[in-house]
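One protein chain omitted, others in place.
Coming up: chain A.
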């Protein structure tokens, strides 16, 4: 927690509306279509086991590998950040910051023009510095290389160089406020009269996990952190077994009286529901295959 959210660059410089977000993405889409009109040609093994490998061209206008449209890519990015973060025991707060950096960066640049694995490594490197838990560049690069040896170059200066571009695309606005802190404040607030609601440790844990997942969606580019925290709480409270009607009623009353923008809360919930729908169809081998074809072809 540093500086106030209301005066923050997150709100004043980096808060989008859905319209401005899609306008910006459309710009990038046009640019990508211009830069890579030929799409991506991939070579696939013949699944029947026999015969020649076949080649297939994926047109640039397909949703694949456009961060704005491809949920496979988004979920994959989330796992990349988690994987590297867990290896190094990095605090969730710093990983959340890294994820926001990644989403901001991919609003301005395509995964076709940069190395996603290097981007993930760099986002974590910068976020750790900003959140005051700096990682040694060598150990970070070593870990990243042990996970993705073909894609992360051994030379650490590649990361520091990328850090520079990242900072530029972020317009050097580095402080990010996350819903975790708001979550704690909500817990404090509902505990007081007239609500006197003690949320269970399990509910807190689930809310925390839901917040982690929310980074896959666009809500962090659109809504303030307390709205996201409220939405995640609401979902978790809703999923209670039916005998806990009282619990849900009290929470709903708290939410209604909290003066948090309910329309924004509902929109966030909608995004989360959409996310889990996409997650059911998540096809990791496919996105991995596409990215690897893309990067290995180039080198």
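Quick note on the criterion: contacts are C-beta pairs under 8 Å (C-beta built on N, C-alpha and C of every residue); 3 or more make two chains touch, one makes a residue touch a chain; residues count from 1.
Here is the rule we use: contacts and distances are computed from a predicted model.
Going by its UniProt record, the hidden chain of the complex is named "[RNA-polymerase]-subunit kinase" among "Anaphase-promoting complex subunit 2", "Small ribosomal subunit protein uS9m", "Nucleoporin Ndc1" or "[RNA-polymerase]-subunit kinase". When the whole complex is considered, the residue among A:58, A:147 or A:175 that touches the unshown chain is A:175.
Within the whole complex, the absent chain has one touching residue among A:62, A:92 or A:160, and that is A:160.
For chain A, the residues touching the absent chain in the complete assembly are 1-4, 7-9, 125-126, 129-130, 132, 134, 137, 156-157, 159-161, 163-164, 167-168, 171-175.
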